[in-house]
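And then subunit A:
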Amino acid sequence: MVWPIDLAILTLVVIVGIGALMVKDLLGAAILFGAYSFMMCLLWTIMGAVDVAFTEASVGAGVSTVFFVGAVFRTSRRTKD
Partner candidate 1 sequence: MSLQYPGLIVVVPLLSALVISIAGWVNKRWCFPIAVAGLSVAAYSSVGLLFRVLDEGVIVYKLGGWDPPMGIAYYVDHLNGLVLAVVSVVALLNAIASKNSIEQEFPERIGPFYTLYVLMVTGLLGIVVTGDAFNLYVLLEIAALTGYGLIAMGGGRGPLSALNYLYMGTIGACFYLLGIGYLYIMTGSLNMVDIARILPDLYQSKAVMAAFIICMVGVWLKMAFFPLHAWLPNAYTFAPSASSSLIAPLVTKVMIYVMIRLILTIFTPEFSFNILAVSKPIVWLSVIAIFMGAILALSERNLKKMLTFIIIAEVGYMVGGAWLGNRVGMTGAILHIANDALMTLCVFLAVGNIVYKVKGAEFENLQGLFRKMPFTMGAFVIGAMSMIGVPPTCGFFSKWYLISGAIQAGQYGFMVALLFSSLVNVVLFFRVFEICYYEPFSDHHGHGDHHPEPIDEAPVTMLVPLFIVAAILVLVGLYTGDIVNHIVEFAIPKGLV
Partner candidate 2 sequence: MGDIIQTIVAKYNFWIYITLMMIGLYAMIAKNNLVKKIVGMNIFQTAIILFYVSIGAKRGATIPILEHGHGGGHNVVHAIDYANPLPHVLMLTAIVVAVATLGVALALAIRVYDRYSTLEEDEILSQIREE
């Protein structure tokens, strides 16, 4: 594994994670959550956990985000925090 990439992605993960919690729009939070999952997936590929990364790419970045978007459409995008 290449450790500079590792460090860079680890830092990005934290930034995207905080972003997903800070943004004042639930749809945006859902999309950022997808980005967060995808970063995680990259990270795990670097660490050699290909099966876990594959699962996270299909579940975390794929289906979970779709669930979030579907649920936000059925409720509301509004959030106070």
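Criterion applied: all candidates are chains of the complex that A comes from, given by their letters.
Going forward, a contact is a pair of C-beta atoms (placed from the backbone, for glycine too) under 8 Å apart; a residue touches a chain by one contact, two chains touch by 3 or more; residues count from 1.
Not measured: the values here are computed from a predicted model.
When the candidates 1 or 2 are screened for touch with subunit A in this complex, the one that qualifies is 2. Of all the residues in subunit A, the ones that touch candidate 2 in their complex are 1, 6-7, 10-11, 13-14, 17-18, 20-21, 26, 29-30, 33, 36-37, 40, 43-44, 47-52, 55-56, 59-60, 63-64, 67-68, 70-72, 74-76, 78-81.
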